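A single protein chain has been removed from this complex, and every other one stays in its place.
Entry: chain A
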Amino acid sequence: MPMHIGEKDFRKRVSKGISDDYMRGAVRSAQERLQNRRAAAAEELGDWEEWRTLGQQIRSHTIEHLDYYLHQLSDKVAELGGHVFFAETGEEANEYIKQVIQKKNAKKIAKSKSMVTEEISMNAALEEIGCEVIETDLGEYILQIDDHDPPSHIVAPALHKNKEQIRDVFKERLNYKKTEHPEELALFAREKLREEFLAADVGITGCNFAVAESGSFALVTNEGNARMVTALPNTQITVMGMERIVPGWEELDIVVSLLTRAAVGQKLTSYITALTGPKQAEEADGPEEFHLVIVDNGRSKILGTEFQEALHCIRCAACINVCPVYRHVGGHAYGSIYPGPIGAVLSPLLSDYDEYKELPYASSLCGACTEVCPVKIPLHEQLIMHRRKIVEDEKKSTLAERVAMRGFEQIVHSANLYRTATKMAPFLTTPFAKNNRITKGPGPLRNWTDIRDLPQPANERFRDWFKKRNKQGGAI
């Protein structure tokens, strides 16, 4: 599967993440910084909860009427002289993009940041036909020159690297000679990239939001690279996931405000570029040829299901920035280019449970993600829905778990069995207890006691105390 990254085995990926102190340090400090900035930006707005509700309503309305808005968008783009291609799969999208590029005899492609092109492995497809694809987002650029290290975060793809590591990558690959100061690193990359922009034959961008009413699309960056990608090459291809659309400019205003505040704690990013079709007769700049590739790749099968709200996501990564599981294991442990809570919800939907069956369980269901989502996706509830589906529809849970849960149900819905079981608990655990603590539990308790002690069940349960007390005449 193209969106898969890293080692196949989930547990190995997790262990690798946990033992990577550099990565964990980088992630911890980035999370703290982003959390604080997000909270400050939300508070400054004053009525954040109302904004979230508005965001939720816009996303919900748009996704409910997705066919209508996609039609409107493609009609508008065609009217403006652009080309629209609906790709049912990633392969179809890549085929179309390759054809456009081959017709132009293009070799050098400048690309701005896009998750959907990661999802469909577009770069690899283009490199196969001999193209050179240059990532122009600083984070993506760093990863690309570091042997295509995969992104570990959907907004800050190189978040797992600290500045010293970035300096070393530049040194090794590009003969960089200066220090690890971010300003020097950025200036160096900027000079390198400037040459690439000028030489590129085709520009490829992602799409933060398409605007259906005018056939436009908006790109949100802090580096201005997307503006260069759309301004310099003669041919431009924009690739969008089919849900990345809003009805009009008023809605764009709201979702972009939510996006920049939730993602990086900014009122607005430095550059928000909105483009409408190819260069028109009266216009001075813009691409002469414009292609919009709308990618389904599993999205339409989510429509109408209990997971539809996952399509509301505006890719701000606020859920990732607050997730304690992500903090400890890092983005690569998820094995998907979509990590964190939203990745754990989306990856099994866009791929399948065979590939991502562990992800819905890689959450303590603490709800921090649900609390910060700017469009109110009930992320932790969606994870429970995945678990339900794995158990009840896919029947993919283990036999031991099914037996245990069946037993649990029998016991707790019969008062008598429950009383017997809880009465037996202290006797059954006595052989394993020392100083009222169990430090090496038998069987299934071991996973618990490998890490922490378990208190020994008391001989007198609460209910025994209460009963005895009532017999003695109740409250004193």
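Just so we're on the same page, a residue touches a chain if its C-beta (ideal position, glycine included) is under 8 Å from a C-beta of that chain, and two chains touch if they have at least 3 such contacts; residues count from 1.
In this text, contacts and distances are computed from a predicted model.
J.: The complex has one chain missing from view, so what does its UniProt entry call it, picking from "Carboxyvinyl-carboxyphosphonate phosphorylmutase", "Lactate utilization protein A", "Peptide/nickel transport system ATP-binding protein" or "Spore germination protein"?
T.: "Lactate utilization protein A"
J.: Of the residues listed, A:V14, A:L66 or A:L275, which one is in contact with the missing chain?
T.: A:V14
J.: Based on the whole complex, identify which of A:A78, A:I272 or A:L454 touches the chain you can't see.
T.: A:L454
J.: Determine and list the chain A residues touching the chain excluded from the picture.
T.: Looking at chain A, the ones touching the missing chain are residues 11, 14-15, 18, 324-325, 328-329, 361-368, 370-371, 384, 386-392, 397, 401, 405-406, 408-409, 411-415, 418-419, 422, 425, 437, 439, 444, 447-448, 450-455, 457-458, 460-463, 465-467, 475.
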